[in-house]
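Yeah, one chain of the complex is gone here, protein chain that is, but the others are all in their spots.
Chains: A, B and C, in written order; residue numbering restarts at 1 for each.
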Amino acid sequence: MYQTTNTGYNLEKIRKDFPILQQEVNGSPLVYFDNAATTQKPLQVINAITDYYHRENSNVHRGVHRLSVMATESFENVRQKIAQHINARYSHEIVFTRGTTESINLVASTWGKKNVKKGDQIIISAIEHHSNIVPWQMLCEEVGARLRIIPVDDAGEMDLEAYRDLFNEKTRLVAVNHISNTLGTINPVKEIVEIAHDNDIPVLIDGAQGLPHGSVDVQDLHCEFYCFSGHKVYGPTGIGGLYGKEKFLEEMPPYQGGGEMIKSVTFEKTDYNDIPYKFEAGTPNVAGVIGFGAALDYINNLGLENIKKHEDELMHYATTELEKMDGITIIGKARNKASVISLLIGDIHPYDAGTIIDHFGVAVRTGNHCTQPIMDHYGIPGTVRASFGLYNTKTEIETLLKAINKVKEMFG
Amino acid sequence: MYQTTNTGYNLEKIRKDFPILQQEVNGSPLVYFDNAATTQKPLQVINAITDYYHRENSNVHRGVHRLSVMATESFENVRQKIAQHINARYSHEIVFTRGTTESINLVASTWGKKNVKKGDQIIISAIEHHSNIVPWQMLCEEVGARLRIIPVDDAGEMDLEAYRDLFNEKTRLVAVNHISNTLGTINPVKEIVEIAHDNDIPVLIDGAQGLPHGSVDVQDLHCEFYCFSGHKVYGPTGIGGLYGKEKFLEEMPPYQGGGEMIKSVTFEKTDYNDIPYKFEAGTPNVAGVIGFGAALDYINNLGLENIKKHEDELMHYATTELEKMDGITIIGKARNKASVISLLIGDIHPYDAGTIIDHFGVAVRTGNHCTQPIMDHYGIPGTVRASFGLYNTKTEIETLLKAINKVKEMFG
Amino acid sequence: MATIKEKEQQIISEFENFDDWMDKYNYLIEMGKSIPQIDESQKVESNLISGCQSRVWLTAYMDDGKLYFKGDSDAVITKGIANLLIRVLSGQSPDDIINADLDFIDKIGLREHLSPTRSNGLVSMIKQMKFYAMAFKAKKAKQQ
Partner (left out) sequence: MATIKEKEQQIISEFENFDDWMDKYNYLIEMGKSIPQIDESQKVESNLISGCQSRVWLTAYMDDGKLYFKGDSDAVITKGIANLLIRVLSGQSPDDIINADLDFIDKIGLREHLSPTRSNGLVSMIKQMKFYAMAFKAKKAKQQ
């Protein structure tokens, strides 16, 4: 039924795993193209959460009773699973957080406050999500440091020559995204890390869009930190993680204070726990962690390469078709791109376009996608963004094209 | 079937709402008495989460497409529901966090860093959870302030006279728990706030155990901050909240940086969003919020008074029976107590006791319950703690008593 | 001059003519395009109500006890809805504006555009209109 050259990738069967896709919106079948914002969840993930609450819900760590032992084991197994998934050396290099945003803030407020001083500089790029801008801005403001920006060309690629020139004796950190949520650019993070390491500077990678679109190997990348969100990779909301090299995590001061992150407490003196617990104060999102583990199982079962191949196919099809249409401008044309397409329809305002497209049951995102600086760079208020996931189809793209034609007609 | 004098409280029917309670542990029916650590979830909550993922999962705020509009409405409705539940004046006085621990850390790292300076003092009590000690210790260490401790007597009650005397011109904040998770003491928070306000000092209440055990009225309490966790009140893990008086939230600097919490971003200058969004960076735990809302509906349907009456009955029954037994010491005998019983069985180590009790299918908690200072006060390494929830029964208490007898026999 | 309620009713009647959402939006687009409401020179920061999705400009003046509004937006649909709101509220007394509940938006099926989280600027625009009404009322009270 669904066209794909990807043999062995049973799209029809896969779509059955996602109950939300069976839904109608405004009388049309839901076409969900807002995957860069958040992905839908397969039954395997939803059921893992339900099962957890039906069978082993309990507070983790330190309990002697059966439920607590079971819940703790499931919880720690997922930590190990994530470590394997991104090829971390140790599972204690994985810290659970609410998501990418919190992971970046964690590093800014612990490693950052310890290592970034007045007059220092932090390098980010012109194509970062607000979550990888504002924490560094806040840190800079607090300690009196400043941001240096890697420029991005009109295709949406970072200028690595300019990047090289940004380093000086005041540089303390490089923080860049793996894949741009707005333009889809797959950034050359390995090279970026190499250049930083040539200058003895550690690198944090915002992997919010990296984890969903291919395999990640933190040892191969050699990055010091890698941040990610469960909800962007078919897992639950409210859970994500921070990978940090052991040595870095060890040396970082603790993050939030509370239960779990301490060894002993008196009013005079508190001993902090070992990593990763030192950074996990309070009752964690146990059900979220369990669901995250199920999501990784799900994509690994499908095969990361298969998913990538499918998504690339959708992107190339959509790109080709859109380029045939009059008046469509695709924003972001990097050579190496993930399945995200940002576009403008003539000079029609994205809000107008999105409103009409929604009436065709197609969920696209409009606006600045939390990346205002790159919008300013292009001199536009925002774009219409379609981002594809593992369950999307060419037929759905045809619906989008139809909706775009209608937009042109109505506002033409 | 289940004895209760609480007419209209249909325990049999209620228990059917909790699938986990149908489970066996070690060949015996599960008796879950670890409710102060976390509560079990009714089907109504689990289903709300499932429904959310089946029907409206989407990233919230700013989306123009249908799913996003639906998810955002559901999400914001829960904010309103929580505001009503604790009688906040405005729903924008509710900030979503991961839980109590994060709520306290949020206040410490925003309000705290702005208002607490070198030489200043923060008042907490001797009977706080680590989550209401360590964040203040960390703040004190950073800025050079210090903690002053309200002493607690052997019954587990705070000494209000001593409390009054702790105030001086250096006092900046009072942070105390509503109900002790270790001893069950219901603290006179309204009086504590009054005394603080007489001294013009704001009060933060750690309501982790307050929300599950009766109605909370923040306007009546007049506290400036109230912190709580969803998972302790029959809701999901990974979600909680902070109530803050509008004026206080308005004046607080932002917390984490990222998407959602900003109005506009350039590399030179960032404008922060209005409350509560200013404090909610990144994609929130949307499913968690939805489940939290369902949990509040659930307990409100049962009736907060009914639940309290039932729990009190269990506690009095257990207390009376335990007092009849030889060699049992109940730790914490406040006049005003919630359904938490900490005890020692002779001089048997809590770990030994807990291990045996677990073999009867009874989940109790052993250890210091993240309240090490109060354990040090009593000079004990920990206790065995049974804490009752809305679904527990007298029959279950009898199983616990049987298990305790066995412990005495085995270690006697 | 028709009252707010009468004007709302007028608009509801107009919208009852539309068979489907497309006609409705075409009408809004028409309104958004055809009525230039505000001078370019007035599209300045101080008149800007920023929404995250679209931007709205609003100006107001008092004449003979009534309040008059002009508005604009960079998005056509937003502008169309803004114009409906202005049509209803412009020329009314501050008291009537303060008390208007504007539920016609709901009735003509555009409620979602007025969701506080849609951030097209319209919710803030209504707040701003009521704020102007309160401000003018207070000023008048002082003068008397």
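The rule we apply is simple: a contact is a pair of C-beta atoms (placed from the backbone, for glycine too) under 8 Å apart; a residue touches a chain by one contact, two chains touch by 3 or more.
Here the structure is a predicted model, which is why all the values come from computation and not from measurement.
Trainee: Determine which of the presented chains are touched by the chain that is not presented, and list them.
Mentor: So, taking every chain into account, the missing one touches A, B.
Trainee: Determine which one of A:L11, A:V60 or A:L242 touches the chain that has been left out.
Mentor: With A:L11, A:V60 or A:L242 as choices, the missing chain is touched by A:V60.
Trainee: Looking at B:G63, B:G361 or B:G382, which makes contact with the chain not pictured?
Mentor: For the chain that is not drawn, the touching residue is B:G382.
Trainee: Given the contact definition stated above, which residue among B:E246, B:D297 or B:D352 touches the chain not shown here?
Mentor: Touches the omitted chain: B:D352.
Trainee: Residues of chain A in contact with the chain that isn't shown?
Mentor: So the residues of chain A touching the missing chain come out as 60-62, 64, 69, 72-73, 76, 263-264.
Trainee: Across the whole complex, list the residues on chain B that are touched by the chain not included here.
Mentor: Answer for chain B: residues 26, 348-352, 354-356, 359, 366-368, 381-382, 406, 410-411 touch the chain left out.
In this text, only the chains that are shown with their structure count from here on.
Trainee: Any idea how many Å lie between the Cα centroids of chain B and chain C?
Mentor: Here chain B and chain C have centroids separated by 45 Å.
Trainee: Using mean CA coordinates as chain centres, what's the gap between chain A and chain B in Å?
Mentor: 31
Trainee: What is the distance, in whole Å, between the centres of chain A and chain C, each centre taken as the mean of its C-alpha atoms?
Mentor: Going by mean C-alpha positions, chain A sits 39 Å from chain C.
Trainee: Touching two or more other chains, which residues of chain C qualify?
Mentor: Only 52-53 qualify.
Trainee: Which chain A residues sit where two or more other chains touch them?
Mentor: Residues 26, 351, 354-355, 366-367 of chain A touch two or more partner chains.
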